[in-house]
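Moving on to subunit A:
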Amino acid sequence: MSGIGAALLNSLDIGLLLFIIAVGLNIVFGVLNIINFAHGALYMLGAYLAFTLINIAGMPFWAALLLAPIGVAILAVIIDRVLLRFIYSRDVADSLLLTFAILLIINESVRMIWGSGIHVVQPPQLLSGSVELLGSSVATYSLFVIVIGLLLLAGLWYLFNRTRVGRIMRAAALDRDMAEALCINTRMVVTGVFAFGAWLAAVGGVMAAPMRALDPGMGDKIIIESFIVVVIGGLGSFPGALLGAIILGLIHGFGGRYLPEVNLLLPFVGMALVLLFKPNGIMGKGASA
Partner candidate 1 sequence: MILDVRNIQTFYGESQALQGVTLQLEAGETVCILGRNGAGKSTTLKSIMGLTPPRSGEIIYDGKPVQGWPAHRIARAGIGYVPEDRRIFPGLTVRDNLDVASYQRKGSTARWTVDGILKKYEMLGERADQDGATLSGGQQQMLAVARSLMIQPRLLLLDEPNEGLAPVIVQQIGELIDDLSQTTTILFTDQSVRFALKHAQRAYILEKGQVVHEATSDELRSDQATQDRFLSVA
Partner candidate 2 sequence: MSNPVLTIANLTKRFGGVTAVSDINLEVMPKETIAIIGPNGAGKTTFYNMVSGRMQPTEGKIMLDGKDITGMPPHKISRLGVSRSFQINNIFPEMTVQENVEVVLSAYHGHSRKLFNIASRNTGIQQEAVEFLKRLGIDSLKQQRAEVISYGDKRLLEIAMVLATQPKLVLLDEPTAGMTPDETRRTTQLIKKLADSGDYTFMITEHDMDVVFNLADRILVMHRGEKLFAGTPEEVKNHPEVRVAYLGEEDDEAVEEANP
């Protein structure tokens, strides 16, 4: 039985990291109707910035967790102002293509700046051990990821439901014209939301850095996973993103253990099934066939 407990914890660990990464993708889609192909690249940037701050500048992990995402968010503002502003009024296909171009540019830039070697970041001393839980030892850092993921979920819920800024974002997403007529500068909301999505991607990157080796392909590895999370949970729904992330976490956690022959196939089967029967995702708005 210890196997199931361990697999469960492991699934949660994978799932909540995926949630942290994918929820930004989902918010950007929900509010801006943009499928951000470069989301994985922004996640990678977050991880590399954390590496630079921790291993090269010698800062503590906590400082990197604070600073790296801000750096990526600033870059996102530039991307928004220089490139994306041209395509907000166009159809989704254009945003897919433009963000794909941005992905290529960021990927190659990362390789030019940081080289192609494998880098690792140490978890902070406080979190580097492991604890006994559910009959198996679990890395303290994994628990930290789970906790941060849940905190982020709570924070997002609080932001969107209990703060004025969050409500303004929702209002702007629901009805841009009406929001404008109520003194809300929706153009700024758009930039802000894109930067916020990038910030979340980068938080995911910093969180991943102590458990995942950094290499210039790490963004590509995560982007399709993030799509799967978002599609399964429901485009534009962040509780959906959590559900999707946990489902994918379970597929990896249990699929790897009990169905290793098809563990490459399973996520895509899950994604296709959801799209076939609930195209808007399990928690998506107006789900219908």
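The candidate set was assembled so that all candidates are chains of the complex that A comes from, given by their letters.
In this section, contacts are C-beta pairs under 8 Å (C-beta built on N, C-alpha and C of every residue); 3 or more make two chains touch, one makes a residue touch a chain; residues count from 1.
Fair warning: this is a prediction, and the values are worked out from it, not measured in the lab.
Among the chains 1 or 2 offered as candidates, the one in contact with subunit A in this complex is candidate 1. Subunit A makes touch with candidate 1 in their complex at residues 164, 167-168, 170-171, 174-175, 177-187.
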